[in-house]
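Heads up, one of the protein chains got dropped from this complex, but the rest are sitting where they should.
By written order: A, B and C. Residues from 1 in each chain.
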Amino acid sequence: MSEFIDVVFNINNVTATIRMAVPIALAAMGGAFSERSGVVNIGLEGMMLTGAFCGVFGCQITGNPWLGVLFAIIGGGLVGAIHAVLTVGLKADHVVTGVGINILSSGTTTWLMQVIWKRKGTSDLVRGLGTWSVPGLRDVPILGTILGTHSPLVYICFLLIILGWVLMFKTPLGLRIRMTGEHPEAADTVGINVNAIRYFCVILSGSLAGLGGAYLSLAQLNWFSKDMSAGRGYMALAACIFGGWNPLKGLGASFLFSFTDAIQMRMQTSKMRIATELVQMIPYVLTILILAGAVVRSRPPQALGEHYESGHVSK
Amino acid sequence: MDLERGVSKFAYSVVAVVLALLVGAVLIWASGYDVKEAYSNLFTGAFGGVYSLATTIVMSTPLLFTGLSVAFAFQCGLFNVGAEGQLYVGALTSAVVALALGWLPPVLRVGIALLAGAGAGALLGFVPGYLKAKLGAHEVITTIMLNYVATFLTTFLVKTYFKDPGPVDQTVLLPMGSRLPELIRGTRVSLGIVLGIVAVALLNHVMRRSVLGYEIQVVGQNPHAAEYGGVNVSARTVQAMMISGAVAGLAGSVEVMGTLYRFIPYFSPGYGFTGIAVAVIAGQNLWAVIPAAILFGALQSGGQTMQLFAGIPMELMTMVQGLVILFVAAPTLGRLLFGLKMRVREGGGRK
Amino acid sequence: MYAIRMENITKRFGNVVANDNVSFAAAPGEIHCLLGENGAGKSTLMRILFGLYRQDSGSIYINDNPVTISGPRDAISLGIGMVHQHFMLAEQLTVTENIVAGCEPRKNGLLDYEKARQDILEVSERYGLRVDPDAKVEDISVGQQQRVEIIKALMRGAEVLILDEPTAVLTPPEVSELFTVMRALSESGTTIIFITHKLKETMEISHSVTVLRDGKKVGTVSTEDATPESLVEMMVGRSLPVHDDCRMPPREAIALELKDISVSGRKGSRARLDNVNLDVRFGEILGIAGVDGNGQLELEEVVCGLRRPSKGRIIMSGQDLTGLDTRRIRDKGVAYIPSDRLRRGMVGSLSLSRNSVLGMHHHSYFSQRGVLLEDIIEKHAEEIIKKYDVRAESVHQPMGSLSGGNQQKMVVGRELTRPHSVVIACQPTRGLDVGAAYYIREQILDSRNKGKAVLLISAELDEILELSDRIAIIYEGQVVDVRPTGQFTERELGLLMTGERNGV
Partner (left out) sequence: MTRIRKPLALLSVALVAVIVMGVASLGVAAAKPRIAIVFATGGLGDKSFNDSAYEGMKRAEKELGIEFDKVEPQAVAEYENLLMRFAQTRKYDLIISIGFDQADALQVVSERFPDQKFAIVDTAVDAPNVASYVYKEAERGFVVGAIAGLMTTRTGDPRIVSDKQIVGVIGGMDIPLIRANVAGYIAGAKYVNPNVEVKYAYVGHWADPAKCKEMANAMLDEGVDVLWLAAGRSGLGGIKAAEERNRYAIGADSDQGYLAPNNILTNGMKLVDNTVYMAVEAVLKDEFKPGINMLGINEGALGYSKNLVPDDISAEVDKLAAKVASGELKVPEDIDQVEPWLKAQGK
């Protein structure tokens, strides 16, 4: 038992949790924007993967990791745009399209790796983003360990999530987004351009997921690896739902998922020898349990997954 | 009636595949490969000769089951992304049962092992079905998570309880009497493909003719009306998910008993996910699952040859599959591109 | 000068001509009624004006200037506001959020919620439109929601306000409150276009009336020159026979009895049904009168087993049915015409024949050993189509492709052909044109005359008065009074429906 306590209450778990939560939280915020506007986005996984790829590619050709990040945001956004064109413009089923996007992204990134780097698996190494140490903060005991030194994207992620929260709940645009997802006809009749809002949100969600991907490939690592998103996009969607379609709560949910993952890892290295697979299952089982509990309480945007066409107001 | 619609939808699916292959050709060309060499390999690999055809059938067999599983769930308004996990539990259960029942006559042994695999898949399908029916948890997320759980769990069970004493984590080989009979000697074409077609026929019959199928359809199309009509919505949701899970479980059983002859962790190259593509192409018509599965089996077997002899990476086929799904998902795209007249199913989002 | 002028507007939906060369004009400050039956093309015309549809031909003038309106945004900027029949409000958002969305006051780029609140309170003060700006829309009454809609239009500077059937969901006092507001607006120069099919209201509030019928304009008259009779003739173009009144005295035996039925609301809120006691005899129609949202839906669902009462008993022909599920209750002989046809009563994507057995597909007549008897089901559907005058091409046609009236006939036909002794008819004629409504009322009377017990729940007071033998009035989940129809005056009913018990 004491070993279990050692495993769980270890300050390094918290630091690791922050590092692992960032890509999930960013994509979860993307999911929140997309779904608040009424578009289901199961394609976050593919958008994240594409972002990770574009980040490394951009960094390779420009030599500047920050330009790589820009590439990732654009790349993820482009995949988001595909999702938007299909679901909003062409009224394709949201979930089916998302699945297609994920398969397509996996194939495309690996294909392009072979075209660009002549091999699949791992790309060339590029310049990573490195880490920042916040002067002052890093010397504070405990807090310094937890927050003092991280990749710059960690701090940017926190900032973005606060900004995202402000955008969603405190600005006119945010109100329009929420209105669109709740009641597109109502939005339409007060002159809000439903399609424009949805395009914006879905593309934004792609960019955010892409940024999450860049965190994987340029902050945590400095290369692209085949299928490196490894299911984080799906976890992000779960975090988005568990977080009640709210970026801040989504961050909290991402923390929870990552924390279980951190514990899972530390459990393995501890002296407790539980079968590896059983330990590795923990985060997923926990997600199922949480979803089962959380969905009852949170209500999705009312028009989520529905198509809307101006001028076809229901009679 | 809707069958007609199903046909026009399927015809459009064929167009979508052609379109995806065209995009693929552009990609092959742009990457500096020889398009003609690539595609001639793709096609001979899929249909050129007995062995190629047999390979296509072998590769289609699990897809027939997973595709049917997902397509069936679609009819109940459910999106089963968990076929992959259900396939793993079905596969392991069948392997274990087939090994344990060595004393039974082969026919019984195989029959029971298949049923056990289906049962295990159904059990795994029960979880998301129940969570959806009783708690409203979206089945897409829960089934994705259960895929991880199922792969980890089966791996754990194999290692801990059913391991072949050799250097690899896997079960021992099934004895001859525990295997599905081979239909074409020298290939792995087994009774599985026949079972798959029977399963399609059976489920199609259930959907079109039975009270259960009718109720499942009503629940899928309009749960409020189902409630009004005295249909137990929760029970039908759970049952539909269990049937879907059972069929996906059979995909694993058939693969283990007809092709691999043992359970190996991580053996599936994503049959469950490709099954989604198969189901999307098949649309509302369960019969269409058969040609759709064969189509994807052909893409796989032809894709291998393309990789073997033309050096084109397999990812091309992954991309083509993704494109097919996207093209099929957006029928209006076809209208834009070809002026194809077809009725679009109203209301996309399933909740 | 006209505030608004629409000339020669034509609009087609497929083969249906919704507006056929319609012209229409309203002067500034005028309250102009747009009168016609359901399906006459009133809403279509106004949706064109508001930019939700584009006319196929014809032109629109605002203050005599030709304009092109290609979306609500254009309409709003031209000073046109519309309050839709189905409110365009997001239930999860607050009143303020709903009102300001699309024209938000800003401060430093952020939404200035405080200013928004103040603006709303100001408008609400000026016109007497009381609302709570911080309440969530799902928590306020229908009447309040309508005020929110009106404020929404006014805050956008509407000089022309379109009200689409605004009184359908209001209580009589709420209606007169609305009329007060409308007069105030009219005096301050706002043009109001009032869509309705109710003559009484037209006579009471409007300055002039334009009548539409079958998508065509019948004429425009000044209200002063019109009489209800002249308007009816313009509206209907024919007169409907009065239902044969061959009322037979109801039998003594009680068919359906509710004892102390309660349904609790969501946590913390008041009960949806509170100790309801009702009984319906064979050969009798008991009408439930009340303003929408006072527990009618709960009542319907409880009786039919779609919802469990938190307390009380349901007894049918002496049998206690409390707690049974829908299938069991309906198999005891309940024909159920649900209030929400599209949501409850049918599956639009399935064929007519499949829909014709919904809820009785498990009867041994239609299925055996789990297999549907296709031929018998098809024959059954054909019989309903023939007997109930459903206009359909074939039994294989998806039910969603029928018009609303035909769908309802199909539902009514299905329910009345099943073996039953009790009919639960909920809003049976909602949204139907006069002809279809007449036909369905006939069927309900016919059932009663055959000795069935009918529980009729309707928000249309006229319908209740026309059909019921006795009337029970429901208000906030309680039955406030039950009497034979003749013993109520319309005024009494109106007051009771709004909870004014003491006024009687």
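Simple rule for what comes next: contacts are C-beta pairs under 8 Å (C-beta built on N, C-alpha and C of every residue); 3 or more make two chains touch, one makes a residue touch a chain.
For clarity, every value in this text was computed on a predicted model and none was experimentally measured.
Participant: Can you pull out the displayed chains that the omitted chain is in contact with?
Facilitator: Displayed chains contacted by the hidden chain, ordered by label: A, B.
Participant: Can you work out which residue in A:19, A:138 or A:170 touches the chain that's missing from view?
Facilitator: Touches the omitted chain: A:19.
Participant: Taking the full complex into account, find the residue in A:81, A:134 or A:230 that is in contact with the omitted chain.
Facilitator: A:230
Participant: Using the document's definition of touch, tell me which of B:11, B:30, B:108 or B:198 contacts the absent chain.
Facilitator: B:11
Participant: On chain B, where is the contact patch with the chain that was removed from view?
Facilitator: Residues of chain B in contact with the hidden chain: 3-4, 6-7, 10-11, 14, 36-37, 39-48, 51, 55, 58-59, 152, 159, 167-169, 173, 186, 188, 255, 259-262, 264, 266-270, 285, 287-288, 291, 295, 301, 304-305, 307-309, 311, 313-314.
Participant: In the complete complex, the non-displayed chain touches which residues of chain A?
Facilitator: Those residues of chain A that touch the unshown chain are 10, 12, 16, 19-20, 113, 119-122, 125, 131, 216, 220-223, 225-228, 230, 261-262, 265-266, 268-269, 276-277, 280.
Heads up, the rule we're going with is that only the chains that are shown with their structure count from here on.
Participant: Taking contacts as defined above, which has more of them, A-B or B-C?
Facilitator: A-B
Participant: Rounded to a whole Å, what is the gap between the Cα centroids of chain A and chain C?
Facilitator: 44
Participant: Taking the mean of the CA coordinates per chain, how far is chain B from chain C in Å?
Facilitator: A distance of 46 Å separates the two centres.
Participant: Could you list, by residue number, the parts of chain A that touch chain C in their complex?
Facilitator: 166, 170-172, 174-176, 178-179, 182-183, 185-193, 299, 301-302, 310-311, 313-315
Participant: Which residues of chain C touch chain B once you look at their complex with the stated criterion?
Facilitator: Interface residues on chain C, with respect to chain B: 304, 306, 325-328, 330-331, 336, 338, 340, 343-351, 354, 358-359, 361-362, 367, 370-372, 374, 396-398, 400.
Participant: Across the complex, what residues on chain B touch chain A?
Facilitator: Contact set of chain B toward chain A: 27, 31, 79, 81, 127, 131, 135-138, 140-142, 144-146, 148-149, 152-153, 155-156, 159-160, 273, 276-277, 280, 313, 315-326, 328-333, 336, 344, 347-351.
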